[in-house]
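A single protein chain has been omitted from the complex, and every remaining protein chain is retained in its original position.
Now for subunit A:
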């Protein structure tokens, strides 16, 4: 029998939100078609590190396992991405895995992306259509408009663009590139456009659009290929117009 192939993983771990991170190496038996999640499951089954010590299994979050929920985002070999679509066969070894430390780390690879949901609330990233009576059908959208909005709607709030952005860090309050795409998404909707000034106004509040420094990492890193930098430029144009209108009409 040939020698058993193994996979080497070096994982940055952290026991709780306040403790210091540390690295731990694992060697697990190779199987075909594994992804990072199934490698973690292997460790869960047999939680022994490379030194042969029994350790607590690695904690992570995952849900859909098909790159649509965004829960399993982490930094794999230097790049923030989804663990479920990170195929072991395509990764250079040892595979280095760490949490997206732009966010508060809760434990091991679990981070708190709550700030993204706060940002969505701040900019009112929805279309208010609740009422006590039937509002009738909404206005029609052209195919072109709806195609564009479809691209923006792919955002899964995974946090990869925040991890990639040099301007999202402890000394800045930037809400992150994703939020610009979301404002663009709802402002571009014919019904959503009724509240577009409210969203634009919130978007240029503290930690808003102006914090973008055009490194364009977001558009490179986005797993869904969302044209974030185009959205940013569109919203730059909209907010220039918005501010001029506001200042000239007091």
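Here is the rule we go by: contacts are C-beta pairs under 8 Å (C-beta built on N, C-alpha and C of every residue); 3 or more make two chains touch, one makes a residue touch a chain; residues count from 1.
The criterion applied here is as follows: contacts and distances are computed from a predicted model.
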| item | value |
| --- | --- |
| Which of "Succinate dehydrogenase subunit C", "Putative ABC transport system permease protein", "Sarcosine oxidase subunit beta" or "(2Fe-2S)-binding protein" matches, in UniProt, the chain that is not displayed | "Succinate dehydrogenase subunit C" |
| Chain not shown: contacting residue from A:109, A:156 or A:202 | A:202 |
| Absent-chain interface as seen on subunit A, which is shown | 78-79, 122, 164, 166-169, 171-172, 201-202, 204-217, 220-221, 227, 229-230, 232-240, 243 |
